[in-house]
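Comments concern the structure below.
With one protein chain held back, the other chains of the complex are shown just where they sit.
After this line comes chain A, so read on.
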Amino acid sequence: MASDGPADGVGGGRGAAMAQGLRAYGLIVGMWVRSTLAYRASFVMMAFGNFAATALDFVAIMLMFSQIDALGGFSLPEVAFLYGTSGVSLGLADLLLGSMDRLGRRVRDGTLDTLLLRPAPVFAQVAADRFALRRLGRITQSLLVLGWSLTRLDVDWTVGRMLMVPLMAVCGTAIFGAVFTAGAAFQFWAQDAAEVQNSFTYGGNAMLQYPPTVFAKDLVRGVTFLVPLAFVNWLPALRLLGRPDPLGLPGWADFLGPVVAALMCAGAAVAWRFGLRAYRSTGS
């Protein structure tokens, strides 16, 4: 997503830097996966714990629906659809980039310097560091909920609508990934800011699990225009479920997901470059 600052691309252009980054990411991730699987029982327990912790979320929603028939006008399968799409997106972004919130600590204790000594973009190294395969637990759980909701939803499944679901997951992952990246970039200046980013990622996910109709309009506006998390699942899901948009945006806004995702990734990449450049000119 972001290469290593203008300085690094010089050798072979941006494409080469990207390829170098992906390769390094793959190498480091591969090693962490191997080392995780060396203790298989421990891995299974961790992944199950991750699965169970997120599953409790959904149990709470099911308990709620044992008392009510609709939440903000949404049925249980509809809420499950929101829950599943948001969960899969966050889960994937968390799996791929979730370790980036350690950047602040690396800046503080100086271990970021050791990453700058290796022949690979820093972004790839930071993203792959301590790759946590156990996070598959959250993804699995969200996929199960999503799968169940797809069998229950009252939607006329055309090919276009079917394709929208994986597209939502991809764009949602990119949007959450951009937030993880921008949050990490912010830590170049404010080393203790991991919680700020967590409130947008994990906190945002907790919000997107519920229908937008249960939240105050200003909050919905905030996650549409300020930090456009609404494009992860709310807006496309409203279209898919044939629901009106509480903000009354024009219809084409529902399809802006890929554009928003691309813009956010570009913004996050710029923030990352700025952060790394600032670090390299000032040190810790």
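The rule is short, and it goes like this: a residue touches a chain if its C-beta (ideal position, glycine included) is under 8 Å from a C-beta of that chain, and two chains touch if they have at least 3 such contacts; residues count from 1.
Here is the rule we use: contacts and distances are computed from a predicted model.
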Inset, instruction - Tell me the UniProt name of the left-out chain, picking from "Amino acid/amide ABC transporter membrane protein 1 (HAAT family)", "HEAT repeat domain-containing protein", "ATP-binding cassette domain-containing protein" or "Glutamyl-tRNA(Gln) amidotransferase subunit A". - result: "ATP-binding cassette domain-containing protein"
Inset, instruction - May I ask which residue of A:77, A:104 or A:121 touches the chain that does not appear here? - result: A:121
Inset, instruction - Quickly run down the residues of chain A that touch the omitted chain. - result: 4, 7-8, 10-11, 17, 20, 24, 27-28, 31, 34-35, 109-111, 113-114, 116-121, 130, 277, 280-283
